[in-house]
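Next up is a structure, given as structure tokens.
As you look at this complex, bear in mind that one protein chain is not there, while each of the others sits in place.
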Amino acid sequence: MGMQILSALNQAPASADDISRLLAEQFQLPHDQNFSQQIAKTLHHLDELGLIEKTDWEPPA
Amino acid sequence: MGPFNVQIGMTCTTLAEHLYSLYVNYEMAGCDLAEFHVQIAPARRLKKPFDPYARFLLDGRSLFPPFPAEQALAALEWGVNLAIAARINHLLLFHCAVVERNDHVVLFPAWPGSGKTTLCTALVHHGYRLFSDEFGLMDPHRGIFFPIPRLMPLKNESIHVIRDYLPEVRLGPEIRNTHKGTITHVPPPKESIVRSSETAKANWIVFPKWVSGASLRLDPLPGSEAFLLLASNSFNYEVLGETSFQAVAQLIKSCRCYKLTYSDFDEAIAAMNALTDDI
Partner (left out) sequence: MIYKPSADHRLLLNALINPASLVEYNTLKWELLLRLARKVKLLARLATELKNRGLLDQIPLRAANLLQSSLVQAKRLQQSTHWELNRISWALKDTDIPIITLKGVAYSLAGLPESIGRVYVDLDIMVPKERLSDVETILIQKGWMNHHKLSTYDDHYYRAWTHEIPPLVHPERETEVDIHHTISPPTSRLKINAKPLFEAAVTARNRGYKILCPADMVLHCAVNLFENNELADDLRDLLDIHDLLLFFSRNEQDFWKKLKERANELNLSRPLFYGLYFSRLIFRTPIPENLENDLDERPNAIARWFMRYLVPHALFPLHPDKHSRQALVARSLLYMRSHWIRMPVRLLIPHLAYKTCLSIFPGKAATSQMMK
């Protein structure tokens, strides 16, 4: 899952919600709160390792 | 020893005799620079003051706890391995056996159950030149491997296996109760020492696995898997950083990678012969 997140973010910045939705579709898993929490945890871990960075960037409307 | 000179100091005469006999084919380096200065020195333990113990010292520093004096030879060999792994970073150090045939080397990376040293011992007595049973020393920029033929340590059952398979080979003394069990050393064939300045590039990477009673299998291995297994089996991959990544990638690209499952030496050697004849 971490690899997929890195791969996705390497293409373009995205919000946590977007990533969560994209991966749920990709792996055909229910996009529920549990799943979103897992993604959030992985994102935090990747941030901790310095592989990604959380910013205040907002996606264009 | 291959690209390095080692100066060994000791006070124990038994060890001196063993070394004299097992290192008989090595050349003395004379006045050339020695990279490593090691010593086997007596040690006294508070708890057992009458048992003869010894220490391994590298430039006066102990690298691991003292050991019973009769294990000195094994400790010396391990200590020199540690010293090389600790100090050498101008070469990439793979944890694998390396042998040469038809001017190219085969790498046998170490992994649990590989029996690489036993297989290596068998091969070097059937026409393969020993580079090392432990270290693949590779120049990361040119992809060249350097021989470092040294005593090959056989452990426990492997000792009996080699005694049966190669009854004519002279083995060193049996050293019991080490932390790896019983050990005995096989001196490298004279030719591999004489030719130890002749380097070579790699053509094949073979991951061996000895399985009792198994029939021979030589299966190709995807490069990505081989990369991961080889990189995680290196002593200093992380130290060299990006250089390692490029070097291993290049190595994998230029080699054919296989998984070898075997139980019979003759079969394994025949398979390796066929492989290395086909360049």
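Letters A and B mark the chains as written, and numbering starts fresh at 1 in each.
To be clear about the criterion, a residue touches a chain if its C-beta (ideal position, glycine included) is under 8 Å from a C-beta of that chain, and two chains touch if they have at least 3 such contacts.
Model, not experiment: these values are computed from the prediction.
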Check your understanding: So that we can see where the missing chain sits, which residues of chain B does it touch?
Key -> 3-5, 31-35, 37, 59-60, 87-90, 238-241, 243
Study note, to complete from the structure: Contact residues on chain A toward the hidden chain run 47-50
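One rule holds in what follows: only the chains that are shown with their structure count from here on.
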Study note, to complete from the structure: Distance in whole angstrom between the CA centres of chain A and chain B is 46
